[in-house]
Structure formats: C-alpha cells, structure tokens
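A protein chain is absent from this complex, but the other protein chains hold their places.
As written, the chain order gives the labels A and B, with residue 1 at the start of each chain.
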Amino acid sequence: MVEFLQFTLSGISFGMIYAAIALSLVLIWRGTRLLNFAQGGMAMFTTYIALEVIRHTGSYWAGFAVALAAGLVLGAAAELAVIRPTLGKPELNAVIVTIGLLILIEGVAGIMYGGQFRSFPAAFSVVGLKAGSTPLGVSRADVFVAAAVLAAALLLATGFRYTSVGLRMRAAAFNATVARLSGVRVARVITVGWALAGLLGALAGVLVSPSTFVYPNSMDSVFVLGFTAAVIGGLDSPAGAVVGGLLLGVALSYAGGYLGSQGSDLTALVALGILVVVLMFRPDGIFTAGRMRRV
Amino acid sequence: MSATGVRTQSTPRILGAALVTAVVVVFLSVKLGTFRDYQIAEIAIEVTAVAGLTVLTGLSGQISLGNGAFMAIGAYTTALLLLHFASWPFYAVLVAAAVVTAAAGAVVGMAAARLRGPYLAGATLLLSVALPSVANAYPGTFGGDQGLNVVFTAPGFLGVNFPLTRWQAWVCSAVALVTLVLLANLSRSRVGRNWRAVRDDEVAAALAGVNVARARVLAFVVSATCAGLAGALLAAVTALVAPGAFTITLSIALLTAAVIGGLGTLAGAVCGSLLIVLVPTYATDVATSHGLSTAVASNIPVAAYGVVLILVMLVFPQGIAGGLRWLLGLAGFSAVRARRPATAPGPAPPAGTAPPAGTAPPAGPPPAGPGPIGSGPASQHDALLARKGDTPESHEKEDPQ
Partner (left out) sequence: MKRTNRLRGPAVAVLAAAALTVAACSSSSSGTGASPSTGSSTGAGGGSGAALTASAPGITATTITIGSHQPLTGPAAPGYSEIAPASNAYFSYVNANGGVDGRKIVYKYLDDGYNPTNTASVVRQLVLQDNVYAIFNGLGTPTHLAVQSFLNAQKVPDVFVASGCDCWDAPSTSPETFGWQLDYIREGKILGQYVAKHFAGKKIAYFYQDDEFGMDGVKGLDYEIPKSMVVSRQSYVATNVNVAPQVAALRASGAQVVISFSIPAFTALLKLTSLKLGFSPTLTVSNVGSDPITLSGLLESFAKQGGSTVNGNALTAGIITDGYTPPLGDTSNGWIALFKKIHDQYDAKAPFDGNVLYGMAAAYTFVEAMLKAGPNPTRADLVSAINNGLPQGPAVAPYAYSATDHDGVTGAYIGMIGNGVLTKEGPVLVTDTSAAGAITSYTGTEPQAPSSGVPAP
C-alpha cells in the first residue's frame, strides 16, 4: 500500500512535467494548427541559460526567472523567423521546419556547452517527505513541480477565458479570417501564443532537469511523452493536456513498479497501449468535441 | 483541372526510366569504390522506405511517424529467419519480411483508421519509440540490446573476388527500383486516385463511393511493406539488427526525407534520401579538418543539418523535387513547367508560374486556418482553404488572404 502511494505521487510529479510540455503543444496547436517538434529542444536551451545565470549569480530564482523570460523570447523569435514563412504552405513543411529547428538547437547547445552532463538544482530540498516514519515518495521539490505546473495551467485557462488577449487568441484559432475582419491582429496573436508556449516549455525544462541532468538531448524523451499526453487529452484542450499528463505519468509509474524487472522496458509499450485505448474511443483525444462531418 | 491530374505516361515509359536508372547504378557501382557502393546501398534502402512513406503521407494524407517501427519489424523478421532457417534463399526471406510487415501495417492501419492529423502522428510516433523496446524486453528471442547478427554473402556464381558491397548495392537498388515502379503504377491506378480523393476531401470521396477506411488501411499496408523491405535490406547490409538502430530519429528522418524531397512524388523520395544520406557525411568531413575542439567539431554538422532543413523547406515549399522542376522550368523545359505536382495536401503553386512561395511577401499576416491534416472546427470553408495554394490568383476571390 505504501508502494502504491509512492508510485502514485512520483507518477504525479513526472506527469506534471509531461502536462507542461503538453500545454505548450496545445497552445501552439490552437494558435497555428502546427506541431512544434522543437518544443523540447527550446526547453533544453533555456535550461542551459538558467544554468549559466545560476552559476554567475548563485541564485536559483534568478535562473528560474531568466529561463522563463528566455522561453518567451525564444518562442516568439522562432515563430517570427522560421514559422511565419511556412504559414499558408503545406502543413508538413512547418513540421519539418520545427524538426530542423530542433536539430539546430541541439547542435548549437552541443557547440556552446560541450559534452558533459550538467547538474541542475531543484527549487527545494530533494529529501523525501515523510508521513510519520513512512516515506511518501515525494519531496518538497516534487510538490513545487506539481504546484508550478498547475498554477501555469490555471493562469492559462483564466487568461484564455477572461482576458481580451485570450479572447483574441481563441478567435484567431477558431477562424482567422473572421477574426481579422473583426480587428484582431492575427499575426501578433500567433506570436504571443508561441511566446507563451516557449515559456511553458522553459518551465517544464527547469522543473524536470534535476532528474534528467542537462545535456543537448535531455528533453527528447520528455517531449515524446508530453506529445503523447497532449494527444491523449486532446490537442485543443488545455485541461486535456493536464489530465493526459497526469494519466500518463501515473500509469507509467505503476507499470515500472508493478511489472517487475520487465517493467522498465515496457513503459513505452504501456504508454502506447494507453494511447491506443484512448484513441479507440475518442479519436481526437479525451476532451475534444467530436468532429461534425459525417456521411 | 482536378488536383489529381491525368497522367499520360504509360507503363513502358516508367519501365524505361527504371531500366535507365538500373544501368546508371550498375555503372556507378563498378566505377566508384567499395565505400560508394555501400552508400548506394544506403541510399537505395532509404529510397525504398521513403517512397512508401511519401505515398502514405503525400497521396493518402496520413502522416505517419512510425515507419521506423515497420523497418524494425522487417529487419528483425529477416534476422530471425536467417538465424533459424539458414537455408532459405535471400529473396524468400525478403518476401517473408514484406508479408509480415504488411500484416503489421494492416493492424496499425486499422487501429489508426479513425485517427487524423496530429493524433495519427502522435500514435505512430509512440509506436516507433515503443516497438524497439520489445527487443529489450524479450532478449532471449530478440537478442536484447546487443541485437542479432545477420550473415549475408554474395552468391557463388559471381566469383570469389566480387566485392560484397557491390552485390549489396545491386540488390538494394533492384529492390528500390522495383518498389518505385510498383508505386508509380499504383499511384496512377484507381487505388491512387482513391487515395488522393480521400486525402483531399473524405466526405466527398465517401459520397463518390470510395471505401474510405479500406483505402486508408491499404495505404498503410503499402507503406509498411516498403518499410519492411527497407528494414530487411538494412539488416543484410549492416549485418546487425539491434534496437539502437531504430530510434525515433530514424522515423523522423524518413518523414523529413519525404517532405524535403517533395511530398507525394517518387522523385522527391529519391532526392530526400540523397540528402539525408549524403549531407551529414559532407558536413563531418568539413568540420573535422579545421582543428576545432571535438565538442564543437562534432556538433557543427548537426547544427548545419538543421539549418539545411529549415532553409530548404522555406525556399522550396514543394521540396527539392519541386525546386528542381521550377529551376528546369525557368531554364526552358516547358513540359516540366506545365506540370502540376498537386500531390501534397494543400498543394502549392505550380512550378514556374510563380516564384517559390517563400519570396512572395504576404501583405498581411497569413491565415492560421486549419488544413486537411489539422482537425480544427470543420466547415466547408476549410475545404476551400485546403486548396488555397493551388493557384493564388484563382482563389483570391474565395479567400482573401
């Protein structure tokens, strides 16, 4: 029973990371109907920036803040520089461009920061919390991870719903032409969307890096699982991203814990199994409204 | 003019082109050294896999990031058959690998029949990540992380001194050419037309009597078979089948090759394969000769490759094949200029009649409307938006961009 609790809590902790990546993918999808394969790479790069800041100033929170700011800038820059020219062209072109961007960022990170693992500090202590004498399987750092992502998701949701920027973003995503006719600066809205996605990615990066250590490919597997979480939850739904992330994180944790020594090998297959089951019943993810066109 | 176009080339013409290519390959394989033979084999393997993917994604509109998994299935089938039934001739093993992978493709296709766009992409991506781990989970059968060895020798009638790499180049090129010919015929046939119809507008296709689900599954089967053949050849050429060879990078590289070459066109499959096999080699040569530190020197090719992908995609939205057609059109090959590629979802302007789209300055921000691959709010408007690239002028009235 104790193990169950430990598996669940550690699964939630990792699941929130997947949720953060999923959220950023959802943001970009809603804004530009694109899959951004470079999301993980951008998160890794902002984490390196945070590392440099922490090294020079000694302050974790300075690094944290700079990482988020860098995420904003990087997301906007990527959109303006390489994504904008692909809008209006075949969709897959933009996907390939993001793949190229990912490879470029990983190469640049390799050039700038060399070939060792770097250690990244956690926000708070990694010593496990206990209930009485039983270790719960989470630390203060894990609680912070969950809280940070949840806060980001809530801010995003309220922002979408209650601010005019959010309204403009939703309008542009729903129907760009009509939105433009209503006076929405669609281009600017798209850039804002990518910037916010960059920020979310940067958040995921600094939150997960204590566990993955920082190196140019550190975010690759996190990205795959974040993408899976987004697909499970439905690419149009931020709530879906969070639910998908949690579901995936917890299920993988159980798989690793209960399937014995083969469990570690089979985690990817378990994730695939979950995805297949979900998509079998809801081909567009859990939270997407069903499509209308049927014959 | 419909997007599918009407092809007037005939089977003899396709076969003629294949024959010419075969002669050229044999000539090159003899003239160039053994290492270049190996590269020819590598390119042919990529072409086989990418051709299948470009048909799946370009012609039938299903984006798949999982063809690396099908290559793994083909490769492992080959390795296991050669391990347990060493007396089977290689062509029999190839056929068996193709059959097994086709079956897998059918299963995946049926499971994925209702998935669209990014959901299909996500599912296939996870497939390519998850499937190789089966080899790790059951090391007794699949050899685990170390993989299975594959023994592939040149047949005796060629003589003892015939270099193995040349034989490998010939076998791989033969399979690639046969695949290209078959796919070209398939693409011109009713099956191909059904695929394009399903890609462009499912509802209309269904109304016209096309069995959408069957067409989609068939596309998966064809694509998987090609990938399976490529995987079988890969096993024979690299002599080892291990999970480390079938990473997510492989699947992404296949899609990259398909799109950057020119989605939906077989010439594009060839161009894209050339690019992904030859460019990384080049860049490595350039970087290591300049005395930079290892971390820098080894990552420069990586960064350069990323830049190449971005630039090619921005400058040639129709891929390299499209760009070449445009260049040839500029140079005065009128037959080329008149051709409508029209094979990518959301086709781009016909080559030669408009400059590459990247240079046309958009007056205002481009639309963010959903296309056929996306699954945004579906409406009739979207079907029009899907054709927006066909000829910019003709659509101006329908969709002010």
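Definition applied: a contact is a pair of C-beta atoms (placed from the backbone, for glycine too) under 8 Å apart; a residue touches a chain by one contact, two chains touch by 3 or more.
Note that the structure is a prediction, hence the values are computed from the model and not measured.
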item: Touching the absent chain when the full complex is considered, from A:G201, A:P216, A:G244 or A:P283; value: A:P216
item: For chain A, the residues touching the chain missing from this view; value: 2-3, 6-7, 10-11, 14, 60, 106-107, 110, 114-122, 124-128, 130, 135, 137-139, 142, 210-213, 215-217, 220-221, 252-254, 256-258, 261, 263-265, 267-268
item: Interface with the unshown chain - residue positions in chain B; value: 1, 5-9, 13-14, 16-18, 20-21, 24, 28, 32-36, 38-40, 42-43, 133, 136, 139, 144-147, 149, 151, 165, 180, 184, 234, 237-240, 242-245, 247, 249-250, 265-267, 270-271, 274, 278, 281-282, 284-285, 288-289, 293-295, 298-299, 301-302, 321, 324-325, 328, 333, 335-336, 338-340
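Note that in this section only the chains that are shown with their structure count from here on.
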item: Between chain B and chain A, distance of the C-alpha-averaged centres to the nearest whole Å; value: 29
item: Residue ranges of chain A touching chain B (in the complex, touch as defined); value: 29, 31-33, 35, 37, 82, 84-93, 95-97, 99-108, 110-111, 114-115, 172-177, 180, 185-188, 190, 216, 220, 224, 227-228, 230-231, 235-236, 262, 265-269, 271-272, 275-276, 279-280, 283-285, 288, 291-295
item: In the complex, chain B residues that touch chain A; value: 57, 63, 111, 114-116, 118-119, 121-123, 125-127, 129-130, 133-134, 136-137, 202-203, 206-207, 248, 252, 255-256, 259-260, 263, 294-296, 298-310, 313-314, 317, 344-348, 357-358, 362, 364-371, 373-378, 381, 388-389, 399-401
